[in-house]
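The structure appears below as structure tokens.
Note that this complex is displayed minus one protein chain, with the remaining chains in position.
Letters are used for the chains, namely A, B and C, taken in the order the chains are written, and counting of residues starts over at 1 for each.
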Amino acid sequence: MADDPRKPEDATPHDGDDPGPVAPAAPAAAAASTPPGEVAVPGAAAAPASPRPPVAPKPAAPPPAKPAGAVAARPPAAPKPAAEHPPKAAPPSGPAEPPPPADVPVPAFIARLQAAKPGAVTLVSYFVGDWTIVVPVDRLHEVAQHLRDAPEAAFDFCSDVTATDWPPRAAERFDVVYCLYSTTHRQRIRVKTRAGETTPVRSVTDLWPAANWLEREVFDMFGVNFTGHPDRRRILMPDDWQGHPQRKDYPLEGPGELLLENPQEWLKLKQTRDEADLE
Amino acid sequence: MGEAIAFYTLAAFILGFAVLVIATKDTVHSVLFLVLDFLFVAALYVLLEAPFLAVIQVLVYAGGIVVLYLFVVMLVNLKRPPEAHQDPRRRTWLGFGLSAAILAELAAIALYSSAGAAPAGPAAALPVAGNTEQVGWLLYTRYLIPFEIASMLLLVAMIGAIVLAKREL
Amino acid sequence: MIDTFVIPLVKILVVLNATLVAVSYMVLLERKVIAWTQSRLGPMRVGPYGVLQPIADAIKLMIKEDITPVRADRWVFTLAPIISMVPALIVYAVIPFGPTVTIFGHAVPLYVTDINVGLLYIVSVASVGVYGIILAGYASNSKYPLLASLRASAQLISYEVAVTLTLVSVILMAGSLSMVSIVLAQEQARVWYGFVQPLAFGIFFIGSLAETNRAPFDMPEAEQELTGGFHTEYSGMRFALFFLAEYANMIVVSSVATTLFLGGWLRPFPNVAWLGVLDLIPGWIWFLVKSFVFLYIFIWVRATLPRYRYDQLMRLGWKVLIPLAILNLVATAIVKVWWLA
Partner (left out) sequence: MDAPALRHGAMFDTNELELNMGPQHPSTHGVLRVVLRLDGEKVVDADVVIGYLHRGIEKLSENRNYTQIVLLTDRMDYVAAATNNVGYCETVEKLMAIEVPRRARYVRTIVCELQRIASHCLWVGTHAMDIGAMTVFLYAFRERELILDLFEELCGARLTYNSQRIGGLPLDIPPGWDRKVLAFVEVMTGKVEEYEALLTENRIWLERTKGVGVIEGPEAIALGLSGPPLRGSGVPRDIRKDEPYAAYDEMQFEVPLGKAGDTYDRYVVRMEEFRQSLRIIRQAAEGIPEGPVVGKVPRLIKPPAGETYHAIESPKGELGYFVVSDGKSTNPYRFRVRPPSFCNLQALRRLCRGHLVADVVALIGSLDVVLGEVDR
């Protein structure tokens, strides 16, 4: 049990810049204030584990049309591998997406996808056995359809739809992640796309009805703007809720906790809010 | 004497409830008064020493048919907004005319029956004794044809109701 | 004077009180039997083995707050439990618990009255009891009770037909509508009608489960679907009246079954002479034992079977039980007219 009770709260980088229970109405501005640097820092060492040239070596991939340039254009993120010393310094700006090592062949369905939809896959990543592809948001639906219908892919089961919030990437702060599974080939893939707060992300509910609630949850929790969704309501939070709780800039303390700990303060806050409402 | 008191009391109740049936606004209450009415009619039968008829009255009318009324009342939305009462198609004078006609008819019957000879004695020549047996005997001998016609009518009504109610057959 | 007023009055009092006590202990019995079925103990705290539990229950129900929902139909809401309780009690007037016995020199028949349409009386009074449930559902002004009362009315009307048809078979056999005469006819025939009319008995049993809203036909109060059904909005004593009425109806049904199919107060196998020793046990004990067995089966069924669905229940009633009952009736009539005559 007692692994490290010493620093349980050390690296919550966002709770410093959120002033209490203000509803995160305009998180974009807050996010834009602390950009540590855009992802495109090509010189930085790629993955923490294995620094290697950004052009992923093509192992035995059958189609030669692999858009190497696309892969190279967006090298794996995590630009600061030496972040141990100042843990509070800056929030991470993106996930680690190491390219596949040389000895791991890219699965045929990814290669076929790249051939069929040139430019649709901007990054192929392999980490602890999971394959991930990153697609531009406007081509997501097309790629999803291909992945579902192509016989060698046949991803007929949408395991999960979720998102990750990277506030420093102001324009496209969300990674919307689709975990797909094929019940015929027993293979998995993660499809990722990057979206901003208002970027329309075309819903895949028409491909996988399973995505209906999952996308609703992502909308509820992150405020990702799904379009074409048949029933885009909040799902877990109350219908009249303000804000999207899973965003990194969502305040960790709200009036509820404040009320318990410091009723006076809460009352003051409530009054100011009510007055603001009146105006 | 006691019988007369009982009769007039029952009759008063029957008439009172009958008025309430049409006077109450709530449909369910109206149906309830109808049940009470039927129960008192059954009591009247008991007074006439016809327990079989009394029991059948309760069983069929109070217990069976009015339950169906209630069913319909509760299922079908009768709670129209108030303006529905101002039905433009209402023919007030026609209603009055019909009521007057029926009243006249009733009066005629009353006059006729009081003026005419006393009705023929009860069917004394029945070969069976006992209330139930007498009813059965009469139904299946003298009134066989009306009885059968009535049952046919009921059957037709039932089939008609099914056809009307069932959307797809 | 004594024979015309005192004895009937005493009998009415005894029957009413015995019924009420029996009903409350019926609840205890049910809880105990179900508990034993489910490898539990049941109520154990109030009195030894929980025998005083019904009293505690009664007190609890009486002192509970009696709530009338704001938007309920106040009058009907109050009336409904009474409407369901009264018929359940007045039915006992015609149930013959035993033969005529002599007490202090008076010949006292062990029933309140014997009218010549006794069986029809029971059926018709029971049919009025439906109103309690329907009106409770309506008056609550709540959706679950409304659904429940619709279910209840449909269910009771349908099953009344089947049950009444089986009763007619028995009436044909006995040639009388009087409860006492039916028992006497069985004595004369030296056989319980349950043996000569097994089909009617079976249909009667199933139908009576449905008529008393007992599992597996307890749709009107299906807790898991309609959260208690027609008495969802009831509390306190008014709820208790519904509860008591249900159990009183169960006892009525088992008494009727005993009278019609199990020879009433007759000992088992009235046709076997050497079992005459059994006559030493008074008739009313036989009656109670038989009713008890029937009630026990009620409880047993409840502990064992899942619940039917509403449409399946209606199907069973209209498409299986009623045709069978009619067939049985016709067969009985044919046998009676051509065979026995």
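In this text, a contact is a pair of C-beta atoms (placed from the backbone, for glycine too) under 8 Å apart; a residue touches a chain by one contact, two chains touch by 3 or more.
These numbers come from a predicted model, not from an experiment.
With the full complex in mind, choose from C:Lys60, C:Arg74, C:His106 or C:Arg309 the residue touching the hidden chain.
Once the missing chain is taken into account, the touching residue is C:Arg309.
By the contact criterion defined above, which parts of chain A meet the unshown chain? Give residue numbers in ascending order.
Touching the chain left out of view, chain A contributes residues 1, 3-4, 7-12, 47-49, 78, 81, 83-84, 87, 92, 95-96, 98, 127-130, 132, 156-160, 162, 164-165, 177, 179, 183, 186, 188, 190, 208-214, 217, 221, 234-238, 245-246, 250, 252.
Which positions on chain C touch the chain that was left off?
34, 37-40, 143-144, 147, 151, 215-216, 218-219, 222-227, 303-312
One rule holds in what follows: only the chains that are shown with their structure count from here on.
Chain A to chain C: how many Å between their CA centres?
66
Which integer distance in Å separates the CA centroid of chain A from that of chain B?
Here the centre of chain B sits 75 Å away from the centre of chain A.
Inside the complex, what are the residues of chain C that reach chain B?
73, 76, 115-117, 120-121, 123-128, 130-131, 134-135, 138, 146, 149-150, 153-154, 156-157, 160, 177
If we count contacts the way the header does, which residues on chain B are in touch with chain C in the complex?
Touching chain C: residues 26, 28-29, 32, 35, 39, 51-52, 55-56, 58-59, 62-64, 67-68, 70-71, 74-75, 130-132 of chain B.
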